[in-house]
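Only one protein chain is missing; all other protein chains are in place.
For clarity, chains are labelled A and B in written order, and residue numbers in each chain start from 1.
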Amino acid sequence: MFSIEHITHLIDAWLYGNLPPTLALLIECLIVGLAAITLFAVLGLVLVLMERKVSAHMQIRLGPNRVGPGGMFQTVADTLKLAMKEGLTPDGADKFLFNLAPYLVIVVSMMILAPVAFAKGVQLWDLNIGVLYVTAISSLSVIGILMAGWASNNKYSLLGAMRSGAQIVSYELSAGMSLISIVVLTGSLRISDIIASQQNGWWLFKGHIPAVISFAIFIIAVTAETNRAPFDLAEAESELTAGFHTEYSGMKFALFFLAEYVNIFIVCAIAATLFLGGWMPLHIGNWAGFNHVMDYIPSSIWFVGKVFSLIFLIMWFRWTFPRLRIDQLLRLEWKYLLPISMLNLLLMTLIAINGWHF
Amino acid sequence: MAFLNKYISDVFGAVRSLLKGMRLTGYYFTHRREIITQQYPDNKEQMHLPERFRGEVVMTHDANNEHACTGCTACELACPNATIKIITKFDISPEGKKKKALDTFVYHLELCTMCNLCIEACPTDAIKMAQTFEHSVTDRSQLTKKLNKPGSKIREGIE
Partner (left out) sequence: MSASALMFYILSAFILGAGLLAVTTRKIFRSAIWLLFSLTGIAGLYFWLQMEFVAAVQIVVYVGGIVVLIIFSIFLTQRSGMELPVPARGRILFSALAALAGFALAFTLIMGYHFQPWEGGAPLQGGMLAAGAAAGPVEAGGASIGNIGTQLLSADQGGYLLPFEVVSLLLLAAMIGCIVIAMKVKSADK
């Protein structure tokens, strides 16, 4: 049967069989890098189109419908336009940091991609602290935003960057807490272990109500961490023109835009991995027949399906809820999400110790 | 304890109201027939304009080429940006009495914001908003219109 795992093993064996190990490793790194960049480009195109279509239909509009069948090539046209635009650097800006910031943001998103398991056996780096690695690296992304805000030498950018910093630093806590509650159940930080532990059912269902609560908190917190509406104070078109990327144009702006969408994909992939079993098909306890039928659907399709339904959920949030004020945003985190997730973690620990989960 | 009760009910109330909002957008998302976009100019033939769409101010004339405007200038006073200018004249009635009447209703379409205040101000319902919207012309002066038709006069019995 067709599987990506099989192909990667073939490539791996062939390279190591015919080339010196260092060269083979280098070529593999190159392949992985190219694959990641391709994934980024495709994700950018697909997610932007999806966002525009979803938003249009939620606002009783049609959305892009002129370029290609059903507007399918609209984002391709947009990308071409952006690529041809001049990448302007303002005169008063700190030129080095201004030009560095978009690349930093993109590189950080690329780094988080490493421990994500795309299908059975398709994972770049299955390191033993997978979940911790994700939280650690995602805390780096705020630096790029702060850098962009400062280097633009623009008050809107600076305000946007400060808001974004306060927001990401706060919401990281509750996102981390909800991740830990699943780690408590699994007893491992390794992504492959977490997926394997969901062989007989996803944690969202196995972990009773606390798992549902931590899933909800995680989704809210990552929506805030990726600076998306209703938490898009860092950009807040109506108040700060475009926030931290006010001064950016052309491809540099496109990189910020791309990073936003790739970050959504990554956080949804993490949520799918922890709460919905990653590439694991839907298994229910000991129903052998049902589980067997579900196994016929390839694991990559399961993964992509889960991730995209979570992305749809986050888009649904964006096009339904109004933007929060900065004090409301911080109150939501410190007065509601954090205490609830702490209590929830305690409950989860109790469940894990007593073995009450299925 | 009261604090805790309020806290919990706050959380549940918030979740419920958010879900309510999501239900509405979810309904719109799944029901294509709710879409209100008009694909102009592709659908020029079957285009459907809402009843309250405001295109321009027109004066209604009946079959006898009679309108209901008394020249009271209420619309001119109501207009926020001097779109309407009413020029009046004095008619001599059969009894020999002088009576104020409309001579020219000047309407500057280029100044109009379609705010509907003139229509609301009119005591005799002489003017209304039309549904036409293709107003582009090559010369600005063509946008200044005379709304009462040539030779028209006021309908009998309207004061």
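Keep in mind that, in the parts below, contacts are C-beta pairs under 8 Å (C-beta built on N, C-alpha and C of every residue); 3 or more make two chains touch, one makes a residue touch a chain.
Values in this document were obtained by computation on a predicted structure and should not be read as measured data.
Taking the complete complex into account, the chain left out of view touches A.
Residue in contact with the omitted chain (choice from A:L82, A:L158, A:L282 or A:V307): A:L158. Mapped onto chain A, the footprint of the missing chain covers residues 5, 8-9, 11-12, 16, 21-22, 24-26, 28-29, 31-32, 94, 96-97, 121-129, 132-133, 135-137, 139-140, 142-143, 146-147, 150-151, 153, 158, 161-162, 165, 169, 172, 189, 192.
Going forward, only the chains that are shown with their structure count from here on.
The touching residues of chain B, counted against chain A in their complex, run 10-11, 18, 21-22, 24-26, 28-29, 32, 34-37, 39. Every residue of chain A that touches chain B in the complex is listed here, in rising order: 54, 57-62, 316-317, 319-321, 336, 340.
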